[in-house]
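I'd like to ask you about the structure that follows.
Complex shown without one protein chain; remaining protein chains in place.
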Amino acid sequence: MHSFILSIGFGLVTASILALASMGLTLQFGVTNFVNFAYGDFLSLGAYISWTANVKGGLNIWAAMAVGALSMGVIAMALNQFLLGPFARRFRNLFYVLIVTFGLSLIMLNVIQAIWGPNYQQYRVGMGSPLHVGPFLLTANQLVIFGIGVAAMLAIHLMLTRTRLGKAMRAMSDNPSLATVSGINTRAVTAVTWFLTGTLAGLAGTVLGLNIASITPSTGETFLFVIFAAVIVGGIGKPYGAMLGALIIGLVTEISAVGINAAYKLDVAFAVLIIVLLIRPQGLLAVKGKA
Amino acid sequence: MAEMALSVTGLRKAFGGVQAVRGATFSVPTGSVCALIGPNGAGKSTAVNLISGALPADGGRVVLDGTDVTGWPPNRIARSGLIRTYQLSREFGRLTVLENLMVTPVGQAGESLVNVFFRPGRVRAEERRHLDRALETLRTFGLFELRDSYAGELSGGQKRLLELARSVMAGPKVLLLDEPMAGINPALIEVIGEHIASLREADVTVLMVEHNLGVVERVCDLVIVMAEGATLATGTMADLRADPAVVRAYLGGAAA
Partner (left out) sequence: MQIGYYAITLLFFFFAYCIFNWGLNLQFGRTGILNFAYIAFVAAGAYIAGVTSMGPPAAGSGQSYVLGTALPYPVPLLLGGVAATLLGLLVGLVAFRRLRSDYLAIVMLSLSLVAYDVVNNYVPLFDGADGLSNVPQPFAGALNLNANSFLYVFTGFAGLVALAGWWVMSRITRSPLDRTFRAIRDDPDVVRGLGKNVFGYQMTSLLIGSFFAGIGGGLLVEFVGAFNTSAWLTPETFVIFAAIIIGGLGNNVGAIAGSLIVPVIFVELPKFLPQIGGNPALIPEIDNMVIGGLLIATLWFRPQGLVPERKTSFARLRRGNRADRPAAAIPVGGAANG
């Protein structure tokens, strides 16, 4: 019973990492209407940039995290500007840009591996001893991660509902043609969306690396499928669905580790995914017409 | 065939809080060409989607040639003899015009893997039959010359003709046309109207959603008016022009 309660604590931490990542993916999907298969590599690249700032640049982990996140935001914006945007505008059929993101993923993975090598790397950060927080046992870092996740979700919620940008994003997500004729500068909104998705990915990648205590070039790609699980469970294109999906997947995977060999944690996420696909493929909070 | 090729009773559909169709009821006599008209937002396109099974209805019944097809999936309704077209032509762009027609018949021998390898003679024979009928249909609709062009390269009017040709190739009992004249060059409207009218001779019952009342008047036997999601009136154009409720709801400011 005790480990069960503890696992809920870990589940919340995993959920907050997953929420950061899922929201990035879902916001971008909502605005651009295609899935970015290179997203996992966005996480990896962000994590490695943070690592360089942290270990080589001597910054503390939180400053390094900011550097990694913002850098990834800029890189994502550039990728959209020079690669993804032109493809999406030129080909009406989704296939092309999907394959391009798939190709981008391959290129990014190999670039990361070429620059930083294939071995495990670790952040230079103090490993505090676990603290008792309520019924949970978490390290200070994990608490901060959880805090970052909650803060980010709140910030995104406020942005989507209170700011003009957020409303424009929602409009483009719901009805792209109407958004264009309503005078929304879709190119600008798209650019900012990519910046956001890159930043969230960079943030998520770094906290992921922090939580699992090491990173490799394929860390992000491996995590991508858990992100997919969260996004599909919640309903693709719906940010609040992504949060819900993240919570469910985060909790289920950690709690299941109590009973099953922890190596299969990610496969448990899959079992959830498959069950949802069989019962309610459009997700729990589906947006009509998206799936 | 039954006296009424198509009957709908009390069809209902709501999207979120909006009641798009509220209790639509009408019947289309077999062998006739009928129109479904009404102001924008009257629920006509939704009704078409409900009848063809593309959208599930919240309530009501759809009876096709005596069979209750309410709630059936679209491909089952299509196999029972109801073929629909779309407001924006949805041709198979990367197939040729001829292939667009050839792909239409359901349950072709050549669609079975077993037949492809073990009964090639049967496949070839059936292909010849379909080919003859397809070419004849293309000739009727004036598309024979374009038979080898990719359907995606056709003009708007040609695509509309192709869609009609393809629908006819399917040999339907009832053809549901969703705004066949929308966006068509006025010169072609007459031609398309004649093609639709000639479908009577092929034992096809037609129900078309249309805004072009001139065509409706020339081509259709019976007109059904919808407004605000419900059936308002039924009759010939002359009857409807005399009906004050209809004039108020629609005919007053409509295109003729």
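Note that the chains are named A and B in the order they appear, and that numbering of residues resets to 1 at the start of each chain.
As a working rule, a contact is a pair of C-beta atoms (placed from the backbone, for glycine too) under 8 Å apart; a residue touches a chain by one contact, two chains touch by 3 or more.
Please read these numbers as outputs of a predicted model, since none were measured by experiment.
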Chain not shown: contacting residue from B:Gly10, B:Gly110 or B:Gly157: B:Gly110
Selected from A:Ala152, A:Ile232 or A:Ile248 as touching the chain missing from the view: A:Ile232
Residues in chain B touching the chain absent from view: 52, 54, 73-79, 81, 83-84, 86, 90, 92-96, 98-99, 102-113, 116-117, 123-124, 126-133, 135-137, 140, 147-148, 150, 168-172, 198-199, 202-204
Chain not shown, touching residues in chain A: 34-35, 37, 83, 86-87, 91, 94-96, 98-100, 102-107, 109-111, 113-114, 118, 221-222, 225, 228-229, 232, 236, 261, 263-264, 266-267, 270, 273-274, 277-278, 281, 290-291
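Rule of thumb we're sticking to: only the chains that are shown with their structure count from here on.
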Distance from the mean Cα position of chain B to that of chain A, given in whole angstrom: 46
